[in-house]
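The structure under discussion is supplied below as structure tokens; questions concerning it will follow.
For this view, one protein chain was removed and the others were kept in their places.
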Amino acid sequence: MARKVRVLIAKPGLDGHDRGAKVVANALKDAGMEIIYTGLHQTPEMIAESAVQEDVDIVGLSILSGAHMTMFPRIMELMKEKGAEHILIFGGGIIPAEDMDKLEEIGVARIFGPGTDTGDIVTFIRERFPEE
Amino acid sequence: MDRKKYEDRKKRYFDTLSGCGCQDIEYTTVSGEEVKELYTPDDIEGFDYNEELGFPGQYPYTRGVYPNMYRGRFWTQRQFAGFGTPKDTNGRYHYLLDHGQMGLSVDFDMPTIMGYDSDHKRSEGEVGRCGVAIDSLKDMELLFDGIDPGAITTSMTINAPASIMLAFYLCAGEKKGTAFEKMGGTIQNDILKEYIAQKSWIFPPEESIRIITDILAFCTDHVPRWNTISISGYHIREAGSTAIQELAFTLADGFAYVEAGIAAGLDVDKFAPRLSFFFNAHLDFFEEIVKYRVARRIWAKRMRQQYGAKDPKSLLLRFHTQTAGCSLTAQQPENNIVRTAFQGMSAVLGGTQSLHTNSMDEVLALPSEKAVRIALRTQQLIAYETGVINTIDPLAGSYFIEAKTTEMEEAAEEYFHKIDELGGVVKAIDRGFFQREIQKSAYEYQKAVEAGRKVIVGVNRFRLENEEIDIPLLRIDEEVEREQKKAVQDVREARDNDKVSRELERLRAAAEGTENLMPVIIDCARCYCTEGEITDTLKGVFGEYIEPLFI
Partner (left out) sequence: MAERPGIERLLELFAEGKVAAAARLITILENGGEDAERVLDSVFHKTGDAYRIGFTGPPGAGKSSLLNRLTGRFREKDHRIGIIAVDPTSPFTGGAFLGDRIRMQAHSEDPEVFVRSLASRGSLGGISNCTDEVIDLMDAFGKDMVLIETVGVGQSELEIAEKAHTVVVVLVPESGDGIQAMKAGLMEIGDVFVMNKADHEDAESAAREIQDTLRLKDIPAGEWEPRVILTSAREDTGIGELVEAIEEHRRYLEAGGHFAGIRRKILRSRVRNALMDRMERRLRQSAGVRDLLEQRMESVYKGEISPYKVVRELEELVSIQ
């Protein structure tokens, strides 16, 4: 059985706008990936634990509430504590360009802004995790 | 009309047309609905002016809810605003009022929307970020400092904790000496669309509807100028629905509230006049105008025929409009000014009662002062420069508009039928009907954009390479969270905590029983119970709603 790419899609924080998260989840599924969807209102602890238990390759976080500078670093810290720093993290949402830069500096693999083509996200993941 | 001449010319026209070239463009609305190249008298055969349009201010109100429309007064230019601490937002309100805005609209932060105090663990990183943080009556007092609640109307975009924010507002006004019955405004208070689309819920549906009927009953008696529910399609559309889905699901929610009110023993003519609506103004100019016109017609018919409303005020579908946030692009954001202008104009041609025009930078962050000013000026341009307000419902009688209006009405009726078959709105939510329909539309649209069948200027066509965003963005200081945490803790220290415990205990008892919750929540507000304390007390009795998954 060939290796499958496993992706966790989650919405940290309190905002409920899940259109983007679900569109991306659908597109990745249609691209043949296995999507673990944990849904709305997730705490960093929930996300990190789910990512570890599910042994995903990559975690996608969608935030539109402006809490990104709190959420991303906290989740990365927790993953490290759990011995899962190898899991990549990407994100999307309403995130100003300078914050995108800061997040990429601390190790977030990529932030996709509004208007992103889902094909770009598929390519981004495939490049890092080719199916064998 | 000379019928023969008409038929001859029509035949000649279509013969010629079939010989003409046609660009390879998908001629559909933004919702994917087919549009023909030409509409003719054939498309509105049997059209009955009296039945389908009537005069403005007359049943079925297709042409508008008032006889004089904008000649009487313009729509209310109401820009939605809120960020940071109450003091920060208060400054923005004064700025907007000084620049000619006519009413206020409060945008709350996520912790407030979800019922958490600013010092709750789940509020971390979110305080004051995408709206203003309100934890207690104290914050509401600061928010409206120097503003007379008897002289303006205020709209509050709040749903699950609407009863609490309304209580804070009323008490803040009361402290300034304004009686409840003198205060006017709107709470969104539309929980059904939260389960359907926006997903900011706290309690399960049944309990939420009980709170809503309590608000309806209380306001009818004590706050008669208050719009108790703003039944919202805006968020349904933002979540990715089509125009027809927005229309049908929103009206279905409206019917559900009316039915809940009647079931609670209220007289429909007592509460229905205070129901209002809130629609999205998306990009497809004519489709949107059609949507507003047909909404008025369906509502009036249903209210009269099905719910037995007799007061003409119960039949009026009055609505607020906001331009479509989801249509804005992060690429070349200045283009958003133009998009918003077209959308705002469709709302005005559709007969809106109030309007929020988005700022060009809302897809990037909370709007800056300059962006907000341009957005407000856009409305002033429509009102004073374009001349579209000179006559009422100028598009009436257009073959295209009237044919589409009838078509959309039929499509909406089909949805109502489906929802009935599923056992009503709450049952349909339970089964994920709305959620699935919306998700499907959202994904279809995304695929159409990615395949280039739908063009978005600056995104999938006419792009700028290496674009630098050149507009100033509003930043929320980290200090806001610390300040607001301290403020709520100070409130808890300064108040009479014995009284707080007693009032919260009273609230618990009321929630367990059937007594109207509003007076009790108001008493809680008066002694500075925080929002989180009130919500937690209610959660203890009502439980919490858990996200269903439909994909």
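Labels for the chains are A and B, by order of writing; each one numbers its residues from 1.
Operating definition for what follows: a contact is a pair of C-beta atoms (placed from the backbone, for glycine too) under 8 Å apart; a residue touches a chain by one contact, two chains touch by 3 or more.
Every value quoted in this text rests on a predicted model; they were computed, and no experiment measured them.
Shown as candidates are A:69, A:84 or A:97; the residue that touches the absent chain is A:84. Screening B:174, B:420 or B:547 against the full complex identifies B:547 as the residue touching the chain left out. Contacts to the hidden chain, counted on chain B, fall at residues 546-547, 549, 551.
Take chain A: the residues that touch the chain left off the picture are 1-4, 6, 25-26, 28-39, 43, 45-46, 49-50, 52-55, 82-86, 88, 128.
We adopt the following convention: only the chains that are shown with their structure count from here on.
Annotation: 30 Å between the Cα-based centres of chain A and chain B.
Looking at the complex, you find that chain B touches chain A at residues 110-111, 113-114, 116, 122-126, 129-130, 194, 198-201, 238-240, 326, 328-331, 363-366, 439, 442-443, 446, 450, 456, 459-460, 469, 473, 476, 547, 549, 551. Note for the complex: chain A touches chain B at residues 13-19, 22-23, 25-27, 37, 39-41, 43, 64-67, 69-71, 94, 96-97, 113-115, 117-119.
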